[in-house]
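Shown here: the complex without one of its protein chains, the others still in place.
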Amino acid sequence: MIEYLLLAFGEAIMVFGALGILRFPDVYTRLHAATKCDTGGAMTILIALALMAHAPTLVRLKFLVLAFLIALINPMVSHAIARGAYKYGIKPKVVVDMYAWDNP
Amino acid sequence: MHFYLKERLEEVRKRVLYEQYAARKIPTWERIILTWMVLLPFWLVVSGNSRPANVAIGAATTLIISSLMRDMLTLDVRSKGNILQKGLYFMLVWAPQLAVIMMFRILESSVRVARNVMFMDINPGIVKIKTDLNSDTGITVLANSITLTPGTLTLDVRRKLGETYLYVHWIDVETLNREKAGEEIKGDIEEWLKKIFW
Partner (left out) sequence: MAEENFLVGAVMILTFTSLLLTYRVLFGPTTPDRVVGVNTITTKVVVMLAIFAVIRAEYYLLDLAIVLLMVNSVGGLIFAKYLERGGAID
């Protein structure tokens, strides 16, 4: 029973992440939606699948390895894209920008 | 003149830090065994069968690889206690607790982003915080954890005069004071990381 709840929760988080990428105003806030919702939704769905699969234990552990790799790789890529977007010249819509104070 | 003095001071501090750290570097065979303890379970899980021939091939291959790549993972680990204590503490206490903490943080941040999408109550800003970690691996894990905690995204890392600063994009700015913002953003993750990385 708990695996179906986890599956539905992950799907809802994925849908909200997609809506966030469509609705947020600039690149950095879109990256917030992309990173957190993708990582959370993917990890929840993969844990549900590991509980659901009819397979030996080593194969179930492979789902957890996939979830771990997603949690390790996704923030790194978003960090690189955010830094690249700042160097590309996109001004963030923010109230205070301490990064621009130090790099005039 | 001013810039020359600043660069010189920075070089001296970096060298002092490196010598302090090199004095307590862990020996070579311990580094090989720690890397091997990480790589062998990964081989077992990814290859997916547990016949003795497969396990033997995997043990030999990962031993060769870990003797070549011994500095990549374990160069920044604190050397305290002997190897058995450290390995058991890492595998049975430290990593599961960090995994459970981070899992609940990820769920909380997903729910919070969903709330922000529905009500659009955002007030973004980029703040600068200071961290006590100095090694590359420690800063990487801290930056990834900050990205996964609710409402924050790491932009850049800057080292200046032997201290490390992080620039963080915060979706709902509460305070601009550096210490308070650091308390709010880092939380207890930094304490956990300081137990292993220097």
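A few remarks follow.
By written order: A and B. Residues from 1 in each chain.
Note that in this section contacts are C-beta pairs under 8 Å (C-beta built on N, C-alpha and C of every residue); 3 or more make two chains touch, one makes a residue touch a chain.
Since we're looking at a predicted model, the values are computed, not measured.
Summarising the interface, chain A meets the missing chain with residues 4, 7, 11, 14-15, 17-19, 21-22, 27, 30-31, 34, 38, 41-42, 45-46, 49, 52-55, 59, 62-63, 65-66, 69-70, 73-74, 76-78, 80-81, 83-85, 87-90.
Note that only the chains that are shown with their structure count from here on.
The centroid of the Cα atoms in chain A and the matching centroid in chain B are 18 Å apart. Taken together, the chain A residues at the contact with chain B in this complex read 12-13, 16-17, 19-20, 23-24, 28-29, 31-33, 35-37, 39-41, 43-44, 58-59, 61-62, 65, 71-72, 75-76, 78-79, 82-83, 86, 92-100, 102.
Residue ranges of chain B in contact with chain A, taken from their complex: 42, 44-46, 48-50, 102-103, 106-107, 109-111, 113-114, 116-118, 120, 122-128, 140, 143-144, 147-148, 150-151, 153-156, 158, 167, 169, 171, 173, 176.
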